[in-house]
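Heads up: the structure comes next, in structure tokens.
Every protein chain of the complex appears in place save one, which is left out.
== chain A ==
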Amino acid sequence: MNINLTLFGQTISFAIFVWFTMKFVWPPITAAMQARQKKIAEGLDAAGRAQRDLQLAQEKAAQTLRETKEQAAEILDKASKTANAIVEESKQQARSEGERLLVAAKAEIEVEVNRAKDQLRAQVAALAVAGAEKILESSVDAKAHNDLVAKLASQL
């Protein structure tokens, strides 16, 4: 327990250590810590902003989706209506076309029939005339008559 020169030796080394700490230890470390603090604060800030942005984007996306769905439904509705109308119209057209064709066919058939009738009539008349001519001009022969009549009959 005796005080001696050690006292001053200790004080001097203390002073040197404090000086060194003040010069080379404290400033760089605290500066780095502050820089990191700032970086972390900025990072947190950015993260918060990004989250907000994300939320907004999600809301927007949801809304767009909703709108799109509505539009799609509308378009589908319209399309089916149009399709129905087209089908209905086609049916109508087909029916009227059919009827028209039918009527035309009937008319044509009638015309044909009439024409055939006229032809037949003309031919029957000609045949009758020809038959009569043959009967009057040639000798009567039962057998020949029979043939003639049969001929006539097959031509009717």
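By definition in this document, a residue touches a chain if its C-beta (ideal position, glycine included) is under 8 Å from a C-beta of that chain, and two chains touch if they have at least 3 such contacts; residues count from 1.
Definition applied: contacts and distances are computed from a predicted model.
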{"item": "Identity of the absent chain, which is to be given by its UniProt protein name, from \"Aerotolerance regulator N-terminal domain-containing protein\", \"Sugar ABC transporter ATP-binding protein\", \"ATP synthase subunit a\" or \"YeeE/YedE family protein\"", "value": "\"ATP synthase subunit a\""}
{"item": "Per the touch definition above, residue among A:32, A:72 or A:122 touching the missing chain", "value": "A:32"}
{"item": "Where the unshown chain meets chain A, residue by residue", "value": "1-11, 13-15, 17-18, 20-22, 24-33, 35-36, 38-39"}
